[in-house]
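Some notes on the structure that comes next.
As you look at this complex, bear in mind that one protein chain is not there, while each of the others sits in place.
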Amino acid sequence: MTLEIGPIVGLLLTLFIYSYVVYKETILFKFATFTFLGVSIGNILVVATKTIQTGVLGKISQGEYIYTVPLILGLFVFTRLTEKYKDLSRWGIAILLGSTIGLVIARDTHTHFRSLSGMITQVISANTPLGYLNGIILIFGAIAVILYFQFTSYWDKPFFKQLRNVSRVFLMIGFGAQFGATVLTRLSTLTARILFILQTLGIA
Amino acid sequence: MSGIIKSREIVLGLTLLCAIIMAVNYYVSVQVISTTASTIVSWGVIISAFSVILGAIITIRFHLGRIQKKRGDWLWSIWLIISIIVVYTIGITFTATSYIYQWIIINVLSGLSETVYSLVGLFAITAAYRSFRIRNTDAGILFAVATIVIIGQNIPIGEMISPVIPAFAKWILDYPNVAANTAVVMAELVVATAYSIRLLIGRERGA
Amino acid sequence: MFKTYLTVPLLLLLSYIIATLAGAELTKRGRLKPTLRRLPAIDAIEEAVNRSTEMGRPVHYTVGFGGGRGVNEPGLIPGLGILQNVATLCARNNIPLIHTCGFGELMPIADEAIREGAVLSGNPEWYRPEYNRFISQEVYSYALGVVNIIENEKPGASFLIGNVWGEALIITEPAAAQGIMQVSGCRTFSAMPFLIASCDYVLILSEMYNVSAYYTKDEMLVGSYLGTDTAQLITVILLILGFVLALSGQDLFKILTKW
Partner (left out) sequence: MVKEIDRRIIIGISMIIIAIPYIFPFPLPMKIQQSTRDAWDNMEIVPDGSTILFAIDVGLSSLAEMKGGLVVLGKYFIERQFKIVIVSFYSDGPVIFSSYFEPILNKAGYKLGEDWVNLGYISGVGVAYQSIATDIRSVVQTDYYGNQIDSLPIMKNINDASDFPIVVTIDAYNSVRDFIKYWGTPFGVPIVGFPTGTCYMVYYSDYALGLCEGLTNGVKGIAEFEFITNYPGTATAGIGAITVANLLLIFFVLLGNIIYFRDRSKKVNKI
């Protein structure tokens, strides 16, 4: 029984959403979007509750009392909802933000170093004239694009202004490739949905 | 008491301390530091779970306010609150792995999010006709490259016409595209580092 | 103990940090006097607002949804900075501004930015709370809500600057089809091509910071950007050195790792 209802519910909701295309914000569209928002918030809450149950309460009940500290800091996050004590929420956020920044800046420079190294390897491993040309394009393009993002005019020589035209070409090539890739993603979600409609109706 | 609560220095100091411990831990291998670092990390995981809940509560509070003042789409807000409560109750009482919860996820949540997402696909097609204009050289290069990448890499049409097209698309991806992409990441990294530093010394407007 | 293979990455990081701090400090003390580059987009923003004034239509501004990551996202801050300036321009020309919000947390912060912009223009009476509108907490219903506003209220100019992901296309498409002048910008590489394809002026990635800082004229901020520029030059020099050595068959980065 439920097996048959499922896809039909899905199909109806799909058509409700697509009703936007036919006539803007209909009642059906609003019903579907608010249901969507409600169910997704409900789901997020279920997942987060589970994380806290197993990650904190479970550990404290096993005698690892050190975890009361993050529990309290976590509860402090909710003081954001009050006017008087909202600054307390910053304590927990400070740990989260600080550790993220610390993790990111150390790792990012190392990864950045590895990609610099990867670019040079491309030049070294070249053994044909075309390979060298490709290497030059790679290095020169990267330099041009990095210099595109100069904020102040302190180092900004007239030569850089000329270079920026070249940088834009490289940037546009990058964006063009990204455009092609993003379109693939967008269209594949669309085709999958059309397939779903066809399958539920029993055509494909 | 309220002095301690509001003290910006304590918060900044805590942020800076955590940042330094995490960064130093990456460069050295000392037992004490790595234990401290992994404790901080596990605390961070817990605190972030609470902030996820905070986000949900802020939304719920907003809609409750609308219901109270009967403003805007307040009837829809009631529906929203009802659906949150229903899903949450089912998820907690029957657990997230139960059949009924899975049914809701597969047929309602998954179906709706795929559909809403696929609207962007529809908009991409209308936008292609109505608003993607080759106004200048920049847009011209962008569309030329996009066409080559689509035909050469994303769909098998390119190789049906000539094997040169996929090879050319791959060359574009491998050299000019990688140059631009990597350089952007590097430039962004430097900007982000500066931003983090300003945040750590308390000179950036943050929320 | 210290992981020796990380010496150079560490030095690289330290050089970035020192460059930022030194740039900020020296500018504050007045030793260096850097100025920010004036990008064509700054003129474009003014032109868009002026054109809207001539047509007697409101200006629309939104900072995007950005995956719903809330107000702590770095991309949002320059977006709000530019919002404040657009509010100043609107208040000066006395035309309405519509700011659309994707999540509740943003409302008070955006409100403050608009109000401050009005004060800076010398026309604080211009401010109205209804200029700031909440749309929806879900990304695509937010985007479609913005589309409705663009199609029904027909603004003379539309800005999408801030933290933009997949919603970029939906928001810019109807405005472009109606011929509304658009200026946009974001930090997301994958949203950029759609902005370039359908907007009149685009702030490419970090250029957004440049424009935002241009308006604030905070010495310390400008100084730290001088540090950023210097740090970019360090990367460029490393690449050039590596390339020159590579031509003679040596791998600079291998040498540095062993060092």
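Lettered A, B and C in written order, each chain numbered from 1.
Basically, contacts are C-beta pairs under 8 Å (C-beta built on N, C-alpha and C of every residue); 3 or more make two chains touch, one makes a residue touch a chain.
Remember, predicted model here, so these are calculated numbers, not experimental data.
Q: With touch defined as in the header, list the contact partners of the absent chain among those displayed.
A: When the entire complex is considered, the left-out chain reaches A, B, C.
Q: Please identify which residue in A:I8, A:L81, A:L130 or A:L198 touches the non-displayed chain.
A: A:L198
Q: Looking at B:T15, B:T59, B:S83 or B:S118, which residue reaches the missing chain?
A: Only one listed residue reaches the unshown chain, and that is B:S118.
Q: In the full complex, which bits of chain A touch the chain not displayed? Write them out.
A: 21-22, 43-44, 47-48, 50-51, 54-55, 58-59, 62, 96, 99-100, 103-104, 107-108, 110-111, 114-115, 118-119, 121-122, 177-178, 180-185, 187-195, 198, 203-204
Q: Even though one chain is hidden, which residues of chain C still touch it in the full complex?
A: Residues touching the hidden chain, for chain C, are 177, 179, 189-190.
Q: Across the whole complex, list the residues on chain B that are touched by the chain not included here.
A: The missing chain touches chain B at positions 26, 34, 37-39, 41-42, 44-45, 47-49, 52, 96-97, 102, 105-106, 109-110, 113-114, 116-118, 121-122, 124-126, 128-134, 143, 147, 150-151, 153-157, 159-160, 166, 170, 173-174, 177-178, 181-182, 185.
One rule holds for everything that comes next: only the chains that are shown with their structure count from here on.
Q: Name the chain whose C-alpha centroid is most distant from the C-alpha centroid of chain A.
A: The chain lying farthest from chain A is C.
Q: Approximately how many whole Å separate the CA-defined centres of chain A and chain C?
A: The mean C-alpha positions of chain A and chain C differ by 18 Å.
Q: Where the CA atoms of chain A average out and where those of chain B average out, how many Å apart are those spots?
A: Chain centres of chain A and chain B, defined by C-alpha means, are spaced 3 Å apart.
Q: Spell out, as numbers or ranges, the residues of chain A touching 2 or more other chains.
A: Each of 20, 33, 36-37, 40, 93, 97, 105-106, 109-110, 112, 116, 119, 139, 142-143, 146, 148-149, 171-172, 174-176, 179, 181, 186 in chain A touches at least two other chains.
Q: Counting only residues that touch at least two other chains, what does the list for chain B look like?
A: Those would be 23, 26-27, 55, 58-59, 61, 116-117, 119-120, 124, 138-139, 142-143, 146, 181, 184, 186-187, 191-193.
Q: Any idea which chain A residues touch chain C in the complex?
A: 20, 24-25, 33, 36-37, 40, 93, 97, 105-106, 109-110, 112-113, 116-117, 119-121, 123-124, 135, 139, 142-143, 146-156, 171-172, 174-176, 178-179, 181-182, 186
Q: Quick check: in the complex, which residue numbers of chain B touch chain C?
A: Those in contact with chain C are residues 23, 26-30, 55, 58-59, 61-62, 116-117, 119-120, 123-124, 126-127, 130-133, 135, 138-139, 142-143, 146, 181, 184, 186-188, 190-195, 197-198, 201, 203-207.
Q: So in the complex, which bits of chain C are touching chain B?
A: The contact residues of chain C facing chain B are 1-3, 6, 10, 13, 16-17, 20-21, 24, 68, 70-72, 74, 77, 103-105, 109, 134, 137-138, 140-141, 144, 166, 169-170, 172-173, 176-177, 187, 189, 193-194, 196-198, 200, 205-206, 209, 220-221, 224-225, 227-228, 231-232, 235.
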